[in-house]
Structure formats: structure tokens, C-alpha cells
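Structure below; questions to follow.
A single protein chain has been omitted; all remaining protein chains appear in their positions.
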Amino acid sequence: MELNIDIVEERNKSVVRLSGEIDVYTAPQLKEKLLPLTKMTGNEVEVDMEFVSYMDSTGLGVFISALKSSNENSSKLKMINLSDRVYRVFNITGLHEIMDLERINKVER
Amino acid sequence: MELNIDIVEERNKSVVRLSGEIDVYTAPQLKEKLLPLTKMTGNEVEVDMEFVSYMDSTGLGVFISALKSSNENSSKLKMINLSDRVYRVFNITGLHEIMDLERINKVER
Amino acid sequence: MSNVDLIEMKIPAKAEYVGVIRLTLSGIANRIGFSYEEIEDIKVAISEAITNSITHGGVKEGEGEITISFGVYEDRLEVMVADDGESFQLNEVKSKIGPYKKSESMEDLREGGFGLFLIEVLMDKVQINNGLDGVTVLMTKYLNGVGVDLDDDQVSSQS
Partner (left out) sequence: MSNVDLIEMKIPAKAEYVGVIRLTLSGIANRIGFSYEEIEDIKVAISEAITNSITHGGVKEGEGEITISFGVYEDRLEVMVADDGESFQLNEVKSKIGPYKKSESMEDLREGGFGLFLIEVLMDKVQINNGLDGVTVLMTKYLNGVGVDLDDDQVSSQS
């Protein structure tokens, strides 16, 4: 019932490793850590979601504002290793059409 | 929140493999399956508790009546692969003194 | 013996307790016999309803109370989420929710409005009641995944 957020900074790239649940309780922490990374021009932000066991619309909200910010600041946002469960939430809401998503063991966008 | 009870009959020996939780909901099923095995004279009843994730006093009640029955019917009752959690409940209540218990990775009686 | 078991919970309107309700729900849904996938879907739907009560209920964070009722039937689960906050214009809101549409430009992309939509997609039947003293969301999920229309308003008549 917590969300661990691990950030590794590489050259022009930030890798964000999440593990736990993204809900109304944890989404604010995620937003606070993720948004600054998308504000660095030219930065490639890769969010590894392999160990995200739960996500609802509060998570979508965070990724939508991160996407907007990355568009405004010419950075890139990519979510990788999405489980079927997590992908399902993006997919039902149609957001898979505008987000750069890579499913676990399945390449899609 | 269920208890799976698997019984393998060998020569003069019954191996009972439990997995799940032993509580007020599942204890009656366990009693129903375990007691008849202790009623066979000379039978050796071995209960493998490795995958028991939870047990409370309702489980103790079942094992006490099985022990009584095995004493009356000259059979043997032995519990093996007890996790620390499960052993703790026998231990606190002092029942480890009269039961044949073998802890997981630790030999005791 | 009645043909429904009612489980009622009251929690503070605080974000940190949504996860607790998900755990309770998983136990109840498991008892009824829902699959892992179905349980995960119901978890999202209930979390959305509770999240709305917390964020839109109109109460200061931590001051309101949310009531969650689980109606356990043989063939279905009914979940009611009720807050004691402000009501809202359902029709106005309904015109705004739904999936992302390609026509939306990136700049206008809304960051919310997916919660009620997810509830509708993930559950078989949804009923929203706007009272003077808060919003009540009644959600039904059938065991076989098919939303048969039966006379099943036992929980709703309680609200």
C-alpha cells in the first residue's frame, strides 16, 4: 500500500523505477518527483512500471500532466514494462493512443 | 482464505498436506478429514504444515482432538514443517510439550 | 436466513484508507468466487468512487466520513459508496466524462474525468444518487460477468 520511487539519472536520461500501488494516496508523491524530470529540455524520462501492482485514474492524471509537461519542455516520456493490469487502465480510457507505452514481454505503442 | 487438504495414503502412513489458513471457517473441514486417519490402529499420520499461512486456536482444537484420538486408537500423530508463525501458536499455549512437532529447517520436539 | 450478507464499513475521508478498502474488498470478492482479474477490476471501480468522495465530497481532507457497504449475493456483489459531502450536477458531469478522444489537443487534454468512466466500464451496473447530503454510488458486479437485469435493489433501498 505504498509506492516506492527510485530515480537513476543517466546522461540526458532519467530512469524512474516504481514499485507498489499508485492511488489517491501515493499519486501526489509520484507527481512531485516525476514532473521536474520532464521539465529538463531534451531529457528522456523512462518510467519502469514492472512492479506497479495497482493503478487507477489518479495514476492516469499524473502521467497526463507529465506528458503535457514533456511536450511543453521538449523532453520525452516513456512508460515501460507495463503489466496487463496497468496497461488495461490506459487502454480502456483510450490514453494508450497518445502515450508511449511498452508492455511487459510485448512491444506495443 | 481457504484451506486445501491433500491426503496421500501410504503403507501404514497417511500424509496430510495442508495449504492455506486454519481458522474457525476451515477448521471443521480439517477435523472431518484428519480424525478418521487417527482412528486407524497403527497408522502414522504426518501433517505437513509448510504452506499453512495462518493458524489460531481453532487449529489447536483440531490437533488436540486428533492427538487424543490417536492415543485412544494407538496411532501416531506428527506435524512437520511448521513455520515460525504456526509453531509460535503451539508454543505460547504450551502444547509443544505434548505434540510431536517438527519445525521447518529446525528439528525439535 | 436471508439471501444477502451485508458488510458495512465507515472510514475517515482520507486518502490513506483507500488501500485498506481494497484489501477488504479482495477478501469479500474472493469469497463470492470472482476471478483474480475481476477482483482487480472491482478494486479500481471502488477506489475511483472513494477517491471522488475524498476529493470532491466537499469536506476538508480528513473531516468527512465515507460509508462503504458490501452486499454479498450468490450471483453478484453490490458495493455502495456514500459520502456526506456536496452533491453535483450529474448531467453536466456526464457530458464531460468518457475515454480520451483523438480530437482533444494535447494542450486541452484533461487530467481528470476518467474515474466515473472507469467505474461504468468495469462494473456491470452503476447507479449514482445525488442527495442533499452527499453522493451515493451503487455498483454491481455479476459473477459470470454478465449484467442481467434482475430485481436487485436491496442495497439501494437502504441508501
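Chains: A, B and C, in written order; residue numbering restarts at 1 for each.
In this text, a contact is a pair of C-beta atoms (placed from the backbone, for glycine too) under 8 Å apart; a residue touches a chain by one contact, two chains touch by 3 or more.
This structure is a prediction, so every number in the text was calculated from the model and none was measured.
The residue from B:V15, B:I64, B:I80 or B:I104 that touches the chain not shown here is B:I64. Counting the whole complex, the residues of chain C in touch with the unshown chain are 1, 5-12, 14, 16-17, 19-20, 22-24, 26-28, 31, 62-63. In the full complex, chain B touches the omitted chain through residues 1, 21, 23-25, 54, 56-58, 60-61, 64-65, 67-68, 71, 85, 89, 92-95, 97-98.
As a convention for this text, only the chains that are shown with their structure count from here on.
Centre-to-centre, using mean CA coordinates, chain A is 48 Å away from chain B. Put simply, the C-alpha centre of chain A and that of chain C have 25 angstrom between them. Counting partner chains per residue, chain C shows two or more touched chains at no residue at all.
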